[in-house]
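Structure incoming, see below.
Of the protein chains in this complex, one is absent; all others appear in place.
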Amino acid sequence: MTSAPYAWIAAIVAALALLPLGTSSNTVLNFLSFAMIVTVAAQGWNILGGYGGQFSFGHAVFFGTGAYVMALAQVRFGLNPWLALPLAMAMGAAVGYAIGFLSFRARLRGSYFALVTLAFAEVFRISANAWGFTGGAAGVLVPLKLDAAQMQFADKRLFYWLALAFVAAALVLTAWIARSRFGAQLVAVRENEEAARALGVDALAIKLRAITLSGAVTAAAGCLYTQKFLYLDANLAYGPWISVEALLAPIIGGLGTVFGPLVGAVVLLGLGEVTKTVFANLMGGSVPGVDLVVFGALLIACVAYAPRGVLGLLQGWLASARKARA
Amino acid sequence: MSVLLSVKSVTKRFGGLTAVDDASFDVASGSITGLIGPNGAGKTTLFAIIAGFEPATSGAVAFEGRDVTALPAHRRAMEGIARTFQIVQPFAGLSVRENIAVGAFLRHADRKDALGRADEVGRKVGLGPMLDQSAGQLTVAGRKRLELARALATEPRLLLLDEVLAGLNPSEIRDMMPVVQAIRASGVTILIVEHVMQAVMSLCDSVNVLAQGRIIASGAPASVARDPKVIEAYLGQGAAARMQAQGDAQNVAADARRGAPDA
Partner (left out) sequence: MLKLDIFLSALANGLMTGAVYALVALGLTLVYGVLHIINFAHGATLTAAMFAVFVMHSVFKVDPYLAIFILTPLFFGLGYAVQRFVIGPASHGDDSNILLVTLGLSIIIENALLAGFRSDTRSIDVPYGFSVVEVGNLFLSTPKLVAFAASFLVALLLWLLLARTDTGKAIRAVAREKTGAALSGIDVDHIYAVTFGLGAACLAIAACLLMPTFLVNPRIGNAFVLVAFTIVVLGGMGSILGALVGGLIIGVVESLSGLYFGESLGQIGIFLIFILVLLFRPTGLFGAKA
């Protein structure tokens, strides 16, 4: 691929941008906006986990930091959300750097790294739940001010387009990483850290850069979440749900690919909605958790049968179809 | 000839075990220098210390006259020291070209330059037709070449080769030797750890023998091979004397066959 990824990004983002023109259904728009938020969080995970091979089980720590900084900057300090956004992303980056500095210097990898990130997320969750400044267990409510200057929109389509813009930016960033020296060195560290060091790669610095970027991107998703729902508590912001979805989307879509997180998030959340609807009809009422059961099964199925995710399967089919035609 | 790499009194202890014991030797600029020794002599440890993968307990390593003892592995690569691994370590998920490009990225920040450089180096070591293959699909011989290509792509002045010939069959070894010689001809100094003896003898200008962590002999391959200390280190206590004796016995036998003149 030469400049192809950027052309693909333009085409896909344009197609996604046209979607709301066909519908004014709130359900559809809410679903699409939420899928974009998860996509951004998953893109952040993918930089560290997909390209860098460092599987985090606690990306909620970045998502929640972004979400809380965004909310508290407005509520406690009266900052404009457009100004709070870069601040929240910077805080996400800082938390990423700090966790990376501690864990990578201690040479944690594999399961140990996964567990330590999970523990950090839990520490943040319990603290946010206990601390008065963050609103404690009651959470934080961002006052409703439907005004573009407050990053709140009366028209739900506008919010969707805003979230889509973040997805586009994350896609461009990922495509750039994939083709840069940094990306090549990051992938080298994922494949074989020792060999990478022998080739002059400063593995620690590369991993730190990856987790810092990852933290900033996932924090941006948290900011979007705050502006979308205008309410946060510790279990929403730092809860395991977002750690799981940020990890599942890239794995199901295609680990370490530009479009994997987007494809994965749409497939995942789409399947989740279908499952919930089917079960609600079957059981005559909504059944909590059924969508997550499907997510878990999908994760195992992907690991077992589709290690390169949905995109990998598609590529395989296309290649064999082409061969069949030739 | 100037000295490119200088190993000065390097000692490495693991707990009570002394793996490398006060080892000193030089590598002349432009040479192919060998580091040989029986299994467990400490070759790999010493090699790792030179490349910056293990810290030395004491002693120093100087490269181009500068002390690099404190530098981590990636900084030494930047300085111009590249290494290969005895157990090949390809980036299995990447293509051959991408593998080599990781090395090339060290001195070429631009993707196009790095990929171009990777192609060039790949062809030089005979991987031209395999550039688009996945590195995981290469044969053992192919992987050894890939190790070489990646290291070369960092544009080193000193190349440390850790048993690049081990595991290859005789015809593969014959194919590999000119590649190593061509690298030296292009101006890269080579330090080679090897136990394929014949290859070392024909490749190296000078050889250092390590036994039980100590350098026991240094010099031209032919003279080192005749050194009784070296023979003992490889074949065991008293081997040199036995071989000497065997030689004497053969002489006696030959004399006997010639027949006693005055019987």
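Couple of notes before you dig in:
Labels A and B are assigned to the chains in the order they are written; within every chain, residues are numbered from 1.
In this text, a residue touches a chain if its C-beta (ideal position, glycine included) is under 8 Å from a C-beta of that chain, and two chains touch if they have at least 3 such contacts.
Everything numeric in this text was worked out from a predicted model, so none of it was measured.
Touch, as defined at the top, links the missing chain to these shown chains in the whole complex: A. When you scan A:251, A:266 or A:310 for touch with the missing chain, the hit is A:251. Of the candidate positions A:129, A:174, A:192 or A:214, contact with the unshown chain belongs to A:129. Screening A:119, A:148 or A:205 for touch with the missing chain picks out A:119.
Along chain A, the points of touch with the absent chain fall at residues 53, 55, 57, 102-103, 106, 108, 110-112, 114-116, 118-120, 122-123, 126-127, 129-130, 240, 244, 247, 251, 279, 287-293, 295-300, 303-304, 307.
One rule holds in what follows: only the chains that are shown with their structure count from here on.
Note: centroid distance chain A to chain B, computed from Cα atoms, is 47 Å.
Residue ranges on chain A touching chain B, taken from their complex, read 179-181, 184-185, 187-188, 190-192, 194-203.
By the touch criterion given at the top, residues 51, 53, 72-75, 77-78, 82-85, 89-94, 98, 101-103, 105-106, 109-111, 114, 150-151, 153-154 of chain B touch chain A in their complex.
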